[in-house]
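Right, subunit A next:
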Amino acid sequence: MMESLFYIAALVAVMSTVAALTRANAIHALIYLIVSLLAVAVLFFLMGAPFAAALEIVIYAGAIMVLFVFVIMMLNLGESGVAREQEWLTPRNWVVPGVMAALLLLELILALRHAPALTSGISVDPKAVGLTLFGPYILAVEISSMLLLAGLVGAYHLGRRFIVRREKR
Partner candidate 1 sequence: MSMLVLIGLLLVGGVMAWLAERIAVNLSRWVSLATVTVSLLYLLGIISGLPEGSLQLTPDPGDGSSWLLYLHIDWIERFGIALEMAMDGLSLLLVVLTLLLGLVAIASSWSEIEFKQGLFQANLLWTLAGVCGVFLAMDLFLFFLFWEVMLIPMYLLIAIWGHEKREYAAMKFFIFTQVSGLLMLLAIVMLAWHGQKVNGHLSFSYFDLLGLPLQGRSGWIMMLGFFIAFTVKLPSFPFHTWLPDAHTQAPTAGSVLLAGILLKTGAYGLLRFCIPLFPDLSAQFAPVAMGLGAAGVIYGAVLAFAQTDFKRLVAYSSVSHMGFVLLGLYAWNNLALQGAIMQMVAHGVSTAALFMMAGALQQRLHTRDMRRMGGLWHQAPRMGACAMFFAVASLGLPGLGNFVAEFLVLAGLFAVQPWLTAIAALGLITAAVYSLWMIQQTFQGKPDEQRSMSDFGSREMFAMTAMMIALVALGVYPQPVLDLAQPVLDGLHGLVQDSMLVAQVRP
Partner candidate 2 sequence: MAIWLIPFLPLLSATLLMVSTGRMPRSLTAVLGAGSVGLAALLVALLAQGFLADGQVREVTLWTWMAVDNFTPRVAFYVDGLTIVMMSVITGVGFLIHLYSIEFMWDDESLCRYFAYMNLFVAAMLLLVMADNLLLLYLGWEGVGVCSYLLVGFWYRDADNGKAARKAFVVTRVGDTAMALGLFLLFTELGTLDIQPLMVAANANWQVGDTLPIVATALLLGGAVGKSAQLPLHTWLPDAMAGPTPVSALIHAATMVTAGVYLIARNYQLFLLAPPTMQAVAWIGVATLLLAAFTALAQHDIKRILAYSTISQIGYMFLALGVGAFASGIFHLMTHAFFKALLFLAAGAVIHCLHHEHNIFRMGGLRTRLPVVFWSFLIGSAALAALPFTSGFYSKDAILLSAWEQPDIGPWLWAGGLLGALLTSIYSFRLVFIVFFGEAQTEPDRQPGWRMAGPLLLLCLLSLIGGWFALPLSGVFPENGHAQVNHSVEIISIATPLLGLLLAYLLFLGRQLSIDKLLASPTGQALKSFCLSGWRIDNLYNALWVRPYTNLAHWWRNEPIDQLYNAVVAASQWSHRTLLGLQTGELRWYATSMVFGLVLLLAIMLRNAT
């Protein structure tokens, strides 16, 4: 039962991802992407990582995707954008990326054929994650805080000028 749940979720993830990347309408694509993320969250939970599953939903599917929504709304792409996207998705454009991606997948499959048998099935609770995070990985935490700060400053800088210009007009 649980195992079939895993495969169903995996199927959902792959299909919704493919759908997300082939939609012409950005909002549709975004919705599919959220579905894919939720499916991955299910996978996380099934693999015994409830904390990761929660974060996947809250931050990925929640916060980050909302950012996308905001930006898409601000840009106000509209119907013409959709038409143009459709135009760009003609089969001719598929050839090179498709072949490349397929080759890569093939190689990955070949490489991963002999992976170790099974996952342990042990569930790692948030406490253990927290202890590890602020134990051996403290430096990484510091670095990621720096990274976030840089992202903050960068986003503020880039976005502010956009907004200020708009207001001037």
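Observations
Definition applied: a residue touches a chain if its C-beta (ideal position, glycine included) is under 8 Å from a C-beta of that chain, and two chains touch if they have at least 3 such contacts; residues count from 1.
As a selection rule, all candidates are chains of the complex that A comes from, given by their letters.
The shown structure was predicted, so the numbers you read here are calculated from the model rather than taken from an experiment.
Of 1 or 2, just one candidate touches subunit A in this complex, namely 2. For subunit A in complex with candidate 2, the touching residues are 96-97, 100-101, 103-104, 107-108, 110-111.
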